[in-house]
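Since the structure comes first, as structure tokens, the remarks are kept for the end.
Only one protein chain is missing; all other protein chains are in place.
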Amino acid sequence: MDFGPFLLLALMEGLVTAAVLALTASGLSLVFGIMRVVNVAHGAFFMLGAVLAWFVSQWVPGPPALSFAVALVLCPLIVGAIAAAADTAVLKRLNYEPEATIVATIGLLYILEQAALSFFGPDARPVPAPLNFRIQLPWFGYSGYKLAVVAAAALVLLAVWLILRHTRAGLIMRATQIDRDTARAFGINVDRVYAGVFAMGAGLAAIAAVLIVPIQQAHYLMGGDPLLLSFIVVIIGGLGSLRGTLVAALVIGLSDGVISTFFAPTLAKIVATLAVALILVLRPQGLFGKRAA
Amino acid sequence: MKLDRALLLHLGLLAALLAFHFAAPAYHHTNIARIMVLAIYAMGYNIAFGYTGLLSLGHALFFGAGLYAAGLLAYHAEGTAGTGLIAGLAAGGLVAFALGLFALRTAGVAFMIVTLMFAQAGYLTVLYFGSYTRGDEGIVIPRAGRMLGSLDLSDDNTRYLVAFALFAAALLVNLWLARSPRGRIMVAMRENEERSRMLGYNPFTVKLAALTISGLYSGLSGAAYALMFGYAGASLASVQYSILPLLYVLLGGAGTVIGPFLGALLMFYLIDYASSVTDAHQFVTGAALVLLILFAPKGILGTLRERGLRWLP
């Protein structure tokens, strides 16, 4: 294949990666930004979304589009509820102490993975795509659903942005992020805000998973890579900056695709990984973060 | 008085471990040897994290550097255990020093991610040079490479005693460090970097020194692991092995000398026990972690220290 189409394909692939990554990472960014919690179980929430989508696809009769729509609504709610319960039962009691929450969320990760292994099984299971068309370009074919994922992710992100910027809930969240004590003094129930934010973060991961699962498959260990990548995106983008998270997701998604057109694949991964590290060394506050005092 | 009590406790632990050598059932004998080697790694992690406040997610890079320095030397260059241990120590320290030069320009979460990224690059490098390392499958360290002078590290008794000697040295150095002025500066850096700076200490050099010492420990542990258990593979340099020492340290008690050993011991037997009572053993492990952190958030020794044993170093 010529270089031009090759690059085009890499860019399209990068865009899909970036879209899903942005969605997953925005959930982590909310939790990270507002609660200052390093949620190691974020990847497990992602996995849970995909696994639940498979269950929904088995239980809901009719065309795949219907079960997909049900999954898209139901899975984030269930995962969010689990997250809220975990927040209230564990994280709140730890007073969101950074180190303690890391251990607690590692524990949560084990529990969720074991639950998936016990009830869902160790096999990779496919979920049918809601729409099945293939775009034939002159040089290669491409999945239409993948492009739909990009659009859907953009819509969800827009919704999140609107919620944060233009609703009362968003205002309360932002207020809590800036100063939790003052927010409390103004009568905001910080506990409820935190539970809500934690649920919303997990729910976003679940939405991303439901969107991606027809492209990939549900598997109980699928949460590891999204977790690592989301972390990177959140930090590169700058803590708590949703805009930064978006840009970083694009940078990382696209660079991963494009660098691999120039180097041997594994070498490309090494180069991309080191590049990310060096960006942070040069700009520790991330691309859009404010310099720490 | 206080100092003696602390020293006695540590010497007591060492005496108990030595006595264990003569009394232990075979299974636990090897387990404890393994745990002592991993505890060296966790102690190294604790020097960076527990004392100096550097929360790294990339220590597998240092452990892996030691593992592969010893492993590749024995596999490709007829190295022996003596050169392997020294090479591992040096590799861990050097890599940590070099990484520190970059990564210590960042702090907090950025530091976590930078270390994570470097370690990930290291892991991928092991795979990339698969013709030398056999990548994820790994290599078996030849018997000749596991000879420490006339001591055969593949022999159960020798292994335990050498592991004990390394562990004892690491523990005593750690204790000395924790009680030395330098150790106090490290803690000061963790507690309040700005104030330490005003007192005339350069945070960068203090942290770099701590990270390098941490790397020396990790590299030594990696080399010892390869030489004593005869295997070096990429999975031992993967991200799980960066999280492992963090878990050990948090469980045992960050910023305590014995905590890392206690954490490694507990975690090992927790998994071992859980997998023999249920198929869903990860559930037991997960639940235990959550409960422990709920009821002993400073780790076991950290909690004890808060509740009365204030002299615990």
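We just call them A and B in the order they show up, numbering each chain from 1.
What we mean here is this: a residue touches a chain if its C-beta (ideal position, glycine included) is under 8 Å from a C-beta of that chain, and two chains touch if they have at least 3 such contacts.
By definition in this document, contacts and distances are computed from a predicted model.
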Protein that the absent chain corresponds to, by UniProt name, given "2-oxoacid:ferredoxin oxidoreductase subunit beta", "Carbamoyl phosphate synthase large chain", "Cation acetate symporter" or "ABC transporter substrate-binding protein": "ABC transporter substrate-binding protein"
Residue among B:G230, B:P245, B:G263 or B:P313 touching the omitted chain: B:G230
Identified contact with the non-displayed chain, of B:I141, B:L171, B:M189 or B:A224: B:I141
Identified contact with the non-displayed chain, of B:H59, B:K207 or B:H281: B:H281
Listed residues A:L48, A:I106 or A:A129, member touching the removed chain: A:A129
Where the missing chain touches chain B, by residue: 25-27, 30-31, 34, 124, 127-128, 130-131, 134-141, 154-156, 229-231, 233-236, 271-272, 275-276, 279, 281-282
Interface residues of chain A (partner: the chain not displayed): 1, 5-6, 9-10, 13-14, 16-17, 64, 114, 117, 121-124, 126-129, 134, 136, 140-143, 215-217, 219-222, 225, 257, 260-261, 264-266, 268-269
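To be clear about the criterion, only the chains that are shown with their structure count from here on.
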Approximate Å spacing (C-alpha centroids) for the pair chain A, chain B: 32
Footprint of chain B on chain A - complex, ascending: 32, 38, 90, 93-94, 97-100, 102-104, 106-115, 117-118, 228, 231-232, 235-236, 239, 264, 266-267, 269-270, 273-274, 276-278, 280-281, 284-286, 292
Complex contact set, residues of chain B against chain A: 55, 102-103, 105-110, 112-114, 116-118, 120-121, 124-125, 127-128, 239, 243, 246-247, 250-251, 254, 279-283, 285-290, 292-294, 297
